[in-house]
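What follows is one structure encoded as structure tokens, with my remarks underneath.
Left out: one protein chain. Kept in place: all the others.
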Amino acid sequence: MSISMQSRRKAAIWPLAIAVALSAAALIALLSIDDQITLGVTLGVIAAGCVLAARFGAVAATEAAGADHPFVLRVLVVLAAIAVLIGLRNDNFGLLMVTTVLIYATVCIGLTIQMGYAGLFNFAGAAFLGIGGYTAALLGPKGVPDLLLLALGGFAAVVVGSLLLLPVLRTRGHYAALATLAFSILFNVFLDANDIFGGPQGLKLQGMVLFGWDFTNDITIAGYTISSYANYAILAGLLTAAAMMLTGFIDRSWIGVWLDAVRLDEVAASVFGLKIGRWKIAAFTIGNFFAGVMGALYAKMTGFIAPSNFTFGDSLTMVSIVILGGIGNRWGVLPAALIVVLLPEKLQFIQEYRFLLFSILVIIILVAWPDGLIARRLRKLEFARR
Amino acid sequence: MAAVFQHILNGLMQGTIYGLVAMGFTIFFGVMNVIKFSHGDVLTFGAFAAIVAVWTTSGLGLPIWLQVIFVFLAAMLVSAVAGAAISHFLIMPLRNAPPLNMLLMTMMTGTVLRETIRLFFPNGTNSQRFPELLPVGGLNIGGVFIRYDGMILIASGIASIAIVHWIIVHTRFGLAVRAVAEDSETARTMGINFSRTILLTFALGSITAGFAGALFGLYYSEINYGMGLLLAIIGFSAAIVGGLGNIWGAILGGYLFAGLQTFVVAAAPSMSDYKNVFAFICVIALITLRPTGLIAERKAERV
Partner (left out) sequence: MTRTARETASSAPLLVAQGLSVRFGGLLALNALDVEVRRGEILGLIGPNGSGKTTFFNVISGVYSASAGSVHFDGVDITNVKPHYLAAHGLARTFQRSRLCLPLSVFDNLALGAVGQLNSGFMHNLISRSAFRAEASKLAEEARELLRVFNPVLADKLFEPTISLGMIDRRRVEICRALIGKPKLVLLDEPSAGMTHDETDMFMNEILQVRKSLGDLTIIIVEHEMNLIERVTSHCVVLNYGKKICEGQFKEVAADPVVREAYLGQS
């Protein structure tokens, strides 16, 4: 019997449990601590821990464990989420931050499908986020139920995105880059100049009400009362999880293989029967849908929407998150989004300098670790025959 | 009618600046297949160096004509150094990286330049007034006011475009640049020093950007830290429209973009906020219809 036919011993679970527990603790710590010095020290400890973990193969062990025990992973994540919510029960700002990180992460998961899988350049991620938000702002007052608003935000992003399809379908990446880049800038010009969209001041929105549950209500879990901001965090978490799962299925299916083939070699892909246009459109559409949905949620959560939240700089930040996390690796998006969104907010002393420092950081990573924090794993469509 | 002519003259100046920026984009793409997004911010760096030169030289009491010379020299020198440094330390080492990484890296470099000016230049967040150095006033022909400095600047802009074109087409260095753009492998085996040619090419392109930065400052009398971003996007689109790698195309693209903007401003003054929207939509439509640009883009893929 050849080696590949023997069943491989499954990876141990305990690295996964420790990793999840430590991550939850680190997250609570980072969000709760305000004192800059303590924060700096904590950051240092966490960073050192990560480096050591990578050094001693803990990251690989965790990944393997996560892949081998998907159910356990999901249970652990839910437990960790509950722990984090309880830990942040009175920290409105912390909950807001967590939600923002999740929203950005989900948009970037969509960008991962577009850029990491299909090889499309999209420098308008924030614009699509904004489209979702403005859709919610405009249709909400007309009595559209909130759940539907989220979906409509996604569809609006898809429809507007289809205007850019023709340049995006071109072989050369820089056409898509230019088209999405120009769109990103023009989106802001358009919004600023038009009063239907509230101009530079933007529009206000009502908070969410889902299935009769008003999001201004506090939540009670295990005897703890958690601030109402957690409602948005939970919803964002669910949407992020759904996006992760869907993207995971895409990756581990023929669709994932076809998208990779389209990205790596269009000529070979078409000669063997792939309709390049069809798959690029599919990737672009799915990614934009994610962005639109999260945009609607974002608008609902913050209670207002304005063009200044969706600039080219924000789109550029999203592209950076995707690359920092390791392009093509949807798991890497989470820590990357956390770092990019959270640190500038928490590290007050760098507030003014955050664009500069962030850009320098990205440049360093692009030069030193072009594959990003976590490289994409090899796809193994190996299923035991029953 | 007179107003239209005014707009057209304005458009000529815009087009000249766009053309200069676009030339840089197209040359950089030609030799290294790289979209150097920091090009616009290198221009801004040059413009700010120019303003420092003005302050210094006027503080020293030098005659105006000398100040003007130093303005251009400072802008060109600082831009050349910045552009060459970026190419040497960041672009060359990354030349085999995926194109998206390179694009992102140049965009980030542009942000670094922009933010450096904003944070460290005195009062950097606000626009800086660029002193009037060239003769004020102008000719009045049939109701159209033609600025003296406008004429001088447009003329020098066109002259600089011509000079760069001449360098590329008629000098040995230009031949080396074209050889590397055509086929870098063969060029190297023929004895052309690849790294040196690349470095000098980026320096040349950046000098052009610096020159454009000085032109900008002298014409509009105002510069600010963020002016490079829009110029870069416009220059990039102009270069694509003209066919990446094609110098005439880039120049053409620059004037075309300015022409589209001028059209909006002249024909529908109330919509002038939308001039960029209109111009970009035309550009995107153009490249969608003729993907290789008005004049063909180079580098066909070997199957």
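In order of appearance the chains are A and B, and numbering begins at 1 in each one.
The rule is simple: contacts are C-beta pairs under 8 Å (C-beta built on N, C-alpha and C of every residue); 3 or more make two chains touch, one makes a residue touch a chain.
Just so we're clear, the structure is a prediction, and the values are computed from it rather than from any experiment.
Student: So one chain is hidden, and I want to know which residue out of A:Ala261, A:Ile321, A:Leu356 or A:Leu373 touches that hidden chain in the complete assembly.
Tutor: Here the residue in touch with the unshown chain is A:Ala261.
Student: With the full complex in mind, choose from A:Ile250, A:Ala296 or A:Leu316 the residue touching the hidden chain.
Tutor: A:Ile250
Student: Determine which one of A:Met97, A:Ile113, A:Ala269 or A:Ala336 touches the chain that has been left out.
Tutor: A:Ala269
Student: Residue by residue, what part of chain A touches the chain that was omitted?
Tutor: 2-4, 246, 249-250, 253-255, 257-258, 260-261, 264-265, 267-276, 378-385
Everything that follows uses one rule, which is that only the chains that are shown with their structure count from here on.
Student: Using CA atom averages as chain centres, what separation in Å is found between chain A and chain B?
Tutor: 36
Student: Help me check something: in the complex, which residues belonging to chain A touch chain B?
Tutor: Listed in rising order, the residues are 115, 121, 166-167, 170, 172-175, 177-179, 181-182, 185-186, 189-190, 193, 267, 312-313, 316, 319-320, 323, 327, 352-353, 355-356, 359-360, 362-363, 366-367, 370.
Student: In their complex, what parts of chain B are in touch with chain A?
Tutor: 35, 90, 93-94, 97-101, 103-105, 107-109, 111-112, 115-116, 119, 229-230, 233, 236-237, 240, 244, 273-274, 276-277, 280, 283-284, 287-288, 291, 301, 303
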